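One chain of protein is taken out of this complex; the other chains stay put.
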Amino acid sequence: MEIILCPLVIALLKALLGNKINKWIMSVLSIATLGLVIKVYFEKVAALNSGIWQTLFDKPWFSDSIRFTLGFDGVTYLLLLLTSILTPIVISSVSDNRHKFIIPLILVMQSALNGVFMAKDGLMFYILWELALIPIYFITLLYSHKDAYITTIRFFIFTFLGSLAMLASLIYLYLKTGSTSFSYEALINVQLSLKEAILVGGGFLLAFAVKIPLVPFHIWQADTYTNAPAQGSMMLSGVMLKMALYGLIRWYMPLCGESISYFQPAIMVMAVFGVVYGAIIALKQNDMKRLIAYSSLSHVGLITAGLFSLTLSGFEGGMLQMFTHGINVVGLFFVIEIIEYHYKSRDLSQLGGLAKHHKLFTILYFVVVLGSLAAPLTNGFPGELMLLKSIFDYNSLTGIVAGLTIILCAVYMLRMFQLSMLGESEIVMNKIDTVKLMPLFIISAIVVYIGLNPQSLIDVIHPSIQHIMEDIANSKGVLS
Amino acid sequence: MNTLSIILGLPLLGFIINGIFGSKIPKSLSGGIGTISVFLSFIFSIMALPMFIENPEYTIKLDLFTFLSFDTFNLRVAFTLDRLSLWMTLIVTGIGTLIHVYSISYMKEDEGFYKFFAYLNFFIFNMLLLILGSNFIMLFFGWEGVGLCSYLLIGFWYKNAEYGKAARKAFIMNRIGDLGLLLGIFMIIQQFGTLEFTTVFEEINKGTVSVNTLNAIGILLFIGAMGKSAQIPLFTWLPDAMAGPTPVSALIHAATMVTAGIYLVIRCSALYVLSPIANEVIIWTGLSTAIVAALIGLKQNDIKKVLAYSTVSQLGFMFVALGCGAYTTALFHVTTHAFFKALLFLGAGSVIHGMHHEQDIRKMGGLKSKMPITYYTFLIGTLAITGFPFLSGFFSKDEILTIAFNHNIVVYILLVGSALLTGIYMFRLLFVTFFGEYRNQHYAFDKVHESPRLMTLPLMILAVLSIFGGLLNLPHYLQHEGGILQNWLKPVIGLTHSGQHEISFNTEMILVSIAVLVFVTAFILTRMRYISRKQVPQEQTPTGVLGIISNKFYFDEIYDLIFVKPFETMSIWLQQVFELKIVSKISYGIHDILRFFGGLNKKIQNGNIEYYLMFMVIGVLILLGFNFFN
Amino acid sequence: MSLFQNLPLPFLILSFITILCALYVVTSKNPIHSVLALILTFFSISAHYILLNAQFLAIVNLMVYAGAIMVLFLFVLMLLNLDKSSEPVKSNLWGISAAICAGLLLVIITASFQKAGLAVMKSSAVDIGLVKNLGRVLMTEYLVPFELTGILFISAMVGAVLLAKRDNKSEEITS
Amino acid sequence: MLGIFQNIEISHYIYLSCVLFCIGLFGVLFRRNAIILLMCIELMLNSVNLLMAAFTEYMGDQNANGQMFVFFIMVVAAAEAAVGLAILVMVYRNTKKTDVSFLDGLKD
Partner (left out) sequence: MIGLSIIFFSAIIILFTGIQKPEKKSKNLTVFSLLVAALFSLFENLEVINTQTLFAWVPSSMLDFNNFRLSMVALVLFLSAIIIGLMPSSEKKGSDLLGLTLFALCGGIIMLGSNHLVMLFLGIEILSIPLYVLAGSDKKNLFANEAAIKYFLMGAFSTAIFLLGCAFIYGGTGTLIFGEMQLKVGFAAHFGEFPILIKLGVILMSVGMLFKISAVPFHFWSPDVYEGSPNRVTSFMAIIVKICGFVAFAQLMSNFEPMHSWYIKWLIPISGITILLGNIAGMVQKSVKRTLAYSSIAHAGYLILFLLIPYAENAQILFVYSLSYGLSTSVMFYLIDKYSTADNFDFTIFKGIFNSNKLDAMALILAVLSLAGIPATIGFTAKYVLFSKAFEYNQWAVVIGLVGSAISIVYYFKPFKYAFVNENLLTNRESSLFTNILLVLAMLSIVVFGLIPGIIL
C-alpha cells in the first residue's frame, strides 16, 4: 500500500510547495519509492520462490466483491523496480521552467502504474489502468506544442476505447465467477466456452493491442510521442507500454487461455509485421522522437511475438526485454531532451557533430544506442536473444522475419547516432552541465550491468513466470 | 590465477584504464599500457605452449558464471583454451602487439590517441572472447564485439561523415551475417538443446542428426562467416573499411577479425565434415570471391584498397580450402596471410605516413630510395603473397591449389587464374609505388621520409615471419610426417581429409611448377607494363569490361538499387503516405463519419417546432407500430 | 355488421356532431370560428358525459372548459387582435403529411384493438357520477392531490402574472 | 332512458375518443398559430377526459377514479391554458407574431 501512497504523498508535497522545491530534490525524494519496493522484496523474498502471487494488502473497496488487493511476486517486482527506477530519472529530466505541474502528474502516474502492476482484483486493475491514462493525457496536453490537442485526444480515445472493451470482458468474467468476485483467483477459475473466450479475450486483446501498440492499432503512437514533452514520451514508452504487455501475461493469457490458440497466429503475424514495419519506417525519420517512436513499435512487436510464442524463454525474454526496453527508451528520450534543450532542435538533418562538445555525453549516448540495438554485453542482447529464439521455435519463418530487426535496428540507430553526433557541426551550442548527465550515467550503468548479468533478473522472475505458465496451461486445459 | 583469465583480462584491463583515465595521462603512457597489456597476454599464451606440446589433449578451462539460463539449459560465461584457440590466440596477440607498437608512432599526433588504444585493446579482448569462448554464445559475443570495435575504429575520425558511413556499412553488413549466425545458433539449440561446443560436436558425431539439418545449420553459420570474412555478397564493406587508421586495417581487416569466419568453420569442422551441400556452397562462394575481388583489385588506385581487395580474395582462397575439408590448410593460410598482409598494410601505412596521408598510388612512385626499409619489407610481403617459392605464401597457397585440384579441376583452374591476378595486382602496386618517378606535385619529394624506428621495427619482424612462416606447415613432399600445424591440430580437428595423401608426388610437382609459372608470368607481365614501358594508371575511368572492373562490378550500386533504395523509399512511403494518408485517414475517417451523422442531426434539429412535433408523432407511430407487429 | 344492427342512434348523432365540430376547429381559417367550434365540441362532449352517467362532470366541463378556458382563449384572441387575415397557412404537402400521421395513428390504434379484441364491459349504472359521491371521494381518497392542486394553481398564477405583466423599465429586446 | 343506451359498447367510446384525439393531433401538426395549437391540445385532453369517463362508467368504479382523474385533468388544463396564454402574450409582445414556425432562432 505504501508503494502506491508514497508517490502520491510526494506529489502532494510538490503541489503544495510549488516552486519552493526544485526538481533535483523531487527526484531524490522519489527514490524513496524504490527503497520501499526493494524493502518489500526482501521481506517477501523467501515466499516469492514459490512463484505464487503473494497478497500484500486486502481491503473491501467498492464492496466485498470488489476489493483493493495488492499482490507481489517476481514479475510485479521487476516492473515496480522499473517504474521506480525510471520515475526519478524522468523527473530529473524536467526542464527548469515547467516543473510545476508535470512532476506531480508524473508521480501520480507512477502511483497508478504501481497499482496496475500490483492489482490483484480485476476491477482495481481496470480502474488504475484508466487512472494512469489521466496524468499522461494532461502531461501531453499541457506541455505539447501546437496542434497537440487532436493528437492527444486521439491517443486518449483510442486507448479509452480499448480499455472499455477490457472492462466489458472483465464484467463478463465477473458475472461468470458464480461467487461474483473480481479477485484474480476467482476470475482465473472461470471456465469459458471457446466462443466466449474469443469474445472476452478479444476485449482484453483490444485494450492491450492499442496500448502496446500492435500494428493496425498504433496510429496514435508516433504523433503522441512526437508531440508530447520528453517526460510524457518517457513515461508512455518506458512504463505505460509495459502495462499492456504485463496485462497480456498476467491477465489475458491465464484468464482467457482457451482463446490463445485462436488468436495466436494473427497476433504473431501482427507483431512480427510490426517489428519490420516500425523498423522500416524508422529508417528514414529525421525527427528523433518520431524515430524512437517507430523503433519502439518495432521492439514491443518483438516482445509481443515472444510472449505469444508461449514458451518459457519467450516469457522470460519478454519480461527481461520489457525492463531493458524501458531503460533504453527512457535513456534515448533523455538524450533527445538534452539535445533539444541545448541545441533547440531534434531534427537529424540539422544536427551533427555534437560529439566533440561533450565526450561523456557521447559515450553515454552510445552505450544507450548499443543497448537499443542489442549489442552483446548490453542489456538489449539477452532479452532479444531469448525472444528471437522463442519466435524461431514457434515458426522459423517468423523467426527469420523478426530477426531482420537486428539488422534494421542497427541501421536506424546508428544513423541517428551518426547524424546527431558525428560529422562536422556549425551549430552553436550551450554547454552541457555534467551534473545533468547523472541520470543518463545511471541508465548506462544499468544497461551494462544487465548486459553482463541478466541472470540476476531472470532469477527473480523465474518462479513467478513458471507459476503463471501453469495457470495458462490450466486455463487452456479446460478446452481439451 | 588461471592463465586464461590473465590472457583475457589484460587487454580488458588496458581498455578500462585507457578508457577511463586515457585523457588524463600522457600519450606515451597510454600507448605503453595498451601495448604492454597485449604483449603480456601474448607472453602468457606462449608460456602456456609447453603444456600443450606435451599433452595433445590438454585444455585450459575457465568457467565464470551463468550468463543466462532459459528453457532447459544454462548459458555460461566459460572459456576453453585448446590447441586451435591457442594458435589463434598467438596470432592475435602476437600480431596485435606488433601493431600496437606500430600505432604508438603512427597515431602520435592524433588527439584521440588514448581512445585509439582503448579501442584496440577492447578489440583484442573481443577477439579473444571469440576465440576462447567455449560455447556459441561466447563466440557470438566476441563476434558482435569485434564488429562493434571495427565500427568504432573505422569511424575513428568521426568528424568525417564519409568515414562514418563506411563504419556503419561495415557494422550493418556484419549484422546481416550475424543474423545468419544467430539463426544457426537457434537451430543448434533446437536440435541439440545446448550450445557448448564439445557437447554439440559429440552429438553430431553420434550421427543422429539428419544431413539436411546439418546442411542448414552449416549454411546459416557460413552466412555469419560470410559477413565477418567479407565474402560475396557481403564483401563490399571491407574495402570501405579502409577509412580507418592504417594500423586498424592491418589488425582488423587483414590479420585477425576477418579470419573469424575461417575460425568459426574450423571450430565447427565436425559439423561441416558431415554437410556436403554446405561445403559446396562454401567452395563456390569462396572461389567467386577470390576471382571477383582479384579482378577488382587490378584496377584500384588507392594503396589500401588494393590491399583490401587482396584480403577479400585471399579469404576466398581460405574458404575454398575449408569447403574442400582442408581445415589445417586454411588455418595455415590464415597464419601466413596474417604475417604478410599485416606486413603489407603496415608498409602501406608507412608509405602513407611518409607521404603525409596520400593514398593514391598514381601520385607516388620512386619511393624506393626514400624509404628503403619500407620498400624492402614491402617487397618481401609482395613476394610472399604472390607465391615466390619457399616464402610463406608459396606454401600455403600451393596447398590450397593442390587441394582444389584434388577436389575439382574447374575449381583448380579458376583458382590458378585468381592466383595469377593476385600476382599481377600486387606487382602493379609495388612497381607503381616504389619504382618510376615521383608524381606528386603537391608534396615535395624531399619531404618524403622514412618512418621512425617504432614503425619499421614491426615491419621487419613481420618480414621475417613472412619469409619463414612456411616452416610452420611444410608440405608433404618436404616433410613426410606432416607439417607442424597439421600435427598440432590433429586432436582438435578430428576428421580431416586433406588431399595430400591421395595424389602422387609427380602430380604434386607439376602443380608446384604451375604455381611457380603463375608467379613468373605475373611478374613478367607487370614488369613489362610498369617498369619497361613506364606506364602509370590513367586518371580517367576506363570503359568496357575494364570499366566494370574498375567500378567494382557496380556491387555498391546494385546493392543500393535493390536493397538500400527500396527500403528507403518504402520507409518514406510508409510514413508519408501509408501512415499519414491511409491509416491515419481511417481513424480520422471514423471521426468524419460520426461528424457526418452529427451534421445530419443538424438538419433535423432545425429549430422549427413543427418538425419536432412531426418527428415526435412519427416516433410514437413507430413505437405503436412495433407493438402492432409484435 | 354488428355495428349497424342495433344502432345506438343518439350516440352516433352526438358523435357525429362532436367530430364535425372538432374537424372544424382544426380546419377553420378563422381563429374565432375555431374557438366557437371548440365550445360546441365541448357541449357535445358534455352531452356524452350525461350519457355516461357523469352528470356532475358534464356541468363542470361546461363551466370550466366552455365557460372559463374558452373565454380566456377568446379574450386573448381579441387582445392580440388575431383574425383570419393574420392566420398563417401551411403548404398542402405539410397538410397531407400531417393527415397521414394522424390517420396512421388512428389506424394503428384502432387496428390493434380490432386485432386483439376488447373485453366486453357492461355498464352497472349506479349514481357514481353524482356530486355527492364525487365529493366524498375527493375529500377522502383524493385529499392530497386536491391540496396539491393548490401548488399548481399558485405557481400557474404567479407564473402567468410574471410573464404577462408589463415591465416598467422598457428594456431592449435581445435575441 | 337506459334502454336506448344499452347498445353502446365501450369500444364505441374508445373509437370516438381516438378519433377526437387524432383530430386534435392532426390540428397540432397542421396548424401554425400557437393559439390554435393550444386549442388542439385542449381537444386532445378532452378526448382523454371522455375516455376516462367512459371507462369509469363501464367498469362501474365505485370510487369514480376515472372521473376524479378528469377533474384533475381539467384543473391542469386550466392552469396550462393560463400559463400558455401568458407565454403567448409575452411572445406576441416581442415579435408581433403567433406563428410558431417563425420561431426558429434556436437550432444546431
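The first chain written gets the first letter, and so on, giving A, B, C and D; residue counts start at 1 in each chain.
The criterion applied here is as follows: a contact is a pair of C-beta atoms (placed from the backbone, for glycine too) under 8 Å apart; a residue touches a chain by one contact, two chains touch by 3 or more.
Remember, it's a predicted structure, so these values are computed and weren't measured experimentally.
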| message | Quick check: which displayed chains does the absent chain contact? | response | A, B, C, D
| message | Of the residues A:G35, A:P60 or A:P265, I need the one that contacts the missing chain. | response | A:P60
| remark: Touch assignment to the omitted chain, from A:V9, A:I25 or A:L131, lands on A:L131
| task | Go through chain D and note every residue touching the omitted chain. | result | 10, 14, 17, 21, 24, 28, 34, 37-38, 41, 44-45, 47-48, 51-52, 55, 59, 61, 65-66, 68-69, 72-73, 76, 79-80, 83-84, 86-88, 90-91, 94-95, 100, 103-108
| field | chain B, residues in touch with the chain not shown (by the definition above) | value | 591, 594-595, 597-599, 601-602, 604-605, 607, 609, 611-613, 615-616, 618-620, 622-624, 626-627, 630
| chain C, residues in touch with the chain not shown (by the definition above) | 109, 112-113, 115-116, 118-119, 140-145, 148-149, 151-152, 154-156, 158-160, 162-163, 167, 171-175
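Keep in mind that, in the parts below, only the chains that are shown with their structure count from here on.
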| task | Chains touching chain A and chain C alike, please list them. | result | B
| Whole-Å distance, chain B centre to chain D centre, using C-alpha means? | 98
| task | State, to the nearest whole Å, the distance from the C-alpha centre of chain A to the C-alpha centre of chain B. | result | 37
| task | Please list all residues of chain C that touch 2 or more other chains. | result | 94, 97-98, 101-102, 105, 109
| said: Quick check on chain A: which residues sit in contact with 2+ other chains? | reply: none
| request: Over in the complex, which chain A residues touch chain B? Could you list them? | output: 154, 158, 216, 219-220, 222, 277, 280-285, 294, 311-313, 316-317, 352-353, 355-356, 359, 370, 375-377, 381-382, 385-386, 388-389, 392-393, 396, 399-400, 403-404, 406-407, 410-411, 414-415, 418, 421-424, 453-455, 458
| note | So, in the complex, the side of chain B touching chain A is made of residues 23, 65-71, 137, 140-141, 144-145, 148, 151, 155, 158-161, 164-165, 168, 171-172, 175-176, 178-179, 182-183, 186-187, 189-190, 567-568, 570-572, 574-575, 579, 583-584, 586-587
| In the complex formed with chain C, which residues of chain D make contact? | 2, 4-5, 7-16, 18-20, 22-27, 29-33, 35-36, 38-40, 42-43, 46, 49-50, 53-54, 56-64, 67-68, 70-72, 74-83, 85-90, 92, 94, 98-99, 101, 105
